[in-house]
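Have a look at the structure that comes next, please.
Note that one protein chain of the assembly has been removed; the remaining protein chains are unaltered in position.
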Amino acid sequence: MKAASDKAGGQQAQRLAEEAAQTLYQRDRASQALGMRLTAVRPGWARVVMAVRADMLNGHDLCHGGIVFALADSAFAFACNSYNESTVAAAGSIDFLSAARLGDELTAEACELWRTRRNGIYEITVTSQRGERIALLRGRSYRIEGQVTTPRE
Amino acid sequence: MKAASDKAGGQQAQRLAEEAAQTLYQRDRASQALGMRLTAVRPGWARVVMAVRADMLNGHDLCHGGIVFALADSAFAFACNSYNESTVAAAGSIDFLSAARLGDELTAEACELWRTRRNGIYEITVTSQRGERIALLRGRSYRIEGQVTTPRE
Amino acid sequence: MKAASDKAGGQQAQRLAEEAAQTLYQRDRASQALGMRLTAVRPGWARVVMAVRADMLNGHDLCHGGIVFALADSAFAFACNSYNESTVAAAGSIDFLSAARLGDELTAEACELWRTRRNGIYEITVTSQRGERIALLRGRSYRIEGQVTTPRE
Partner (left out) sequence: MKAASDKAGGQQAQRLAEEAAQTLYQRDRASQALGMRLTAVRPGWARVVMAVRADMLNGHDLCHGGIVFALADSAFAFACNSYNESTVAAAGSIDFLSAARLGDELTAEACELWRTRRNGIYEITVTSQRGERIALLRGRSYRIEGQVTTPRE
């Protein structure tokens, strides 16, 4: 019976992660305005996709570092809110590895490295459609009051 | 005569910083699309202002961390390109201190801490109109090939 | 009367900072073993000095980065425990600017940038006797249970 209850627990955790992420995404006007799409979420993990548009380029004609950070930060947010406990970024450390250019399709995957009741550490990797690594973000999350969504019965 | 030539050198450096920053800003569609205004620049230093719009809010109804980072990163870019040598961000480490909200007027000031021929370290502080510190970014810059602008004679 | 009571409060805060730092230093076998000397402390601020010994050199004959970090981290600890509330480092981001060598006398100054009830951000600068900047550390502190010392009446 244990395996069955583990499986049920896993399905419930997955359902909660999806509900929390969908709710958060629907309220997240910044991610929507930047054309980000949430393509997958699991407890402690999320993937977000974004195409580099002309209005995302900086003065060197490369994707603005802040926009790359924003993509990584959104994936981070969906991952760290996947337990339905309201959580925000406290800090982040990003390394820019390669430049992204107009038309590039970027994918950010956020993965949980560590979590306590209040704090968490996530690793977010941004890659291009060529498989090139664009940036690595290490983020520290901090749980605030409240829940993301009222789970359905 | 030394003081006079120092003063002339300082004026030339200031003119170059302004030309480089203006040129970079005019090409920087991301900073423009986010409503950023470059309000002051000096060699190794820059100030950029931005109001938090509805399309900059995340799912917790706070200014998206990526947008705060983008503001800091633009100030960083104007400061580290102020010598007219094309320079990009290699890495950045941000601490989010307080949340910014709809309608807040944010100011980012970037200040050079250290610079060699190829690398630099900048400190960028983002504050609100209330004088509250919103975020601190420590950025590492890396000089690439080329100049930002061809200086006027 | 306000100025007098402010002054008394300031003196008390200074006395508490000195007591907490002295107590912490006397228990801190690592800082002692590395020959560090606590030369000054104020609320939210501390200065620690250390000479680079032969047993601190790495395989490139330069002061080991971990030892430079340790010096900065000790100054950070004295600064963030100066309110007599037990506080530890949660994270740190260091930039190594110049190498330190055998016989160099290094000074680390830690300065508080921001503090809430539970979290703080400190900036620590390590310089050599030549005035050269060796490293910059940005540290995030986290308050734990307890006090450093039982203040004298």
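Going by the order they are written in, the chains are A, B and C; count residues from 1 in each one.
Just so we're on the same page, contacts are C-beta pairs under 8 Å (C-beta built on N, C-alpha and C of every residue); 3 or more make two chains touch, one makes a residue touch a chain.
Since this is a predicted model, take the numbers as computed values, not measurements.
The shown chains contacted by the absent chain are A, B, C, with contact judged over the whole complex. Across B:R47, B:H60 or B:R140, the single residue that touches the chain missing here is B:R140.
Residue-level contact of chain C with the missing chain is found at 23-33, 54-67, 69-74, 77, 81, 86, 88-96, 99, 144, 148.
The chain not displayed touches chain A at residues 93, 95, 97, 113-114, 121, 133, 136, 138, 140. For chain B, the residues touching the chain absent from view are 90-91, 93, 119, 140.
One rule holds for everything that comes next: only the chains that are shown with their structure count from here on.
Per-chain Cα centroids separate chain A from chain C by 35 Å. Centre-to-centre separation between chain B and chain C, using Cα means, comes to 30 Å. The set of chain B residues touching two or more other chains comprises 93, 95.
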